[in-house]
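This report refers to the structure that appears directly beneath it.
A single protein chain has been omitted; all remaining protein chains appear in their positions.
Let's turn to subunit A:
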Amino acid sequence: MKPRRLSGLQMQVLSVYRIMLRAAKEKQDASISRMVRSEFRKNSSIPVTQHHRIEWMLNQSRGKLELMQSPNCTNVTFFGPDN
């Protein structure tokens, strides 16, 4: 079967996902990567027609990534599903 092509926006989202998971792995706290996974999973049902919303969230993610990468951030408290 033909491999399916990803759209440009999908690629952007996926590369942010990869960057965030890498950043989360640097930290000791496992709940950071749990939070990243569940946030992306939660918003994965947004239809492509709302691309402006997805772009807005991508912009938001940049700030969150910076916050996550700062050495001051050591752990998060996350109440969510366990995966």
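Please note the rule applied: a residue touches a chain if its C-beta (ideal position, glycine included) is under 8 Å from a C-beta of that chain, and two chains touch if they have at least 3 such contacts; residues count from 1.
Everything that follows uses one rule, which is that contacts and distances are computed from a predicted model.
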{"item": "Record-based protein name (UniProt) of the chain missing from this complex, from \"Acyl carrier protein\", \"Serine/threonine-protein kinase stk11\", \"Mak10-domain-containing protein\" or \"Calcium-binding protein 39-related\"", "value": "\"Acyl carrier protein\""}
{"item": "Subunit A residues touching the omitted chain (full complex)", "value": "1, 3-4, 6, 10-11, 14-15, 17-18, 21-22, 37, 40-41, 44, 83"}
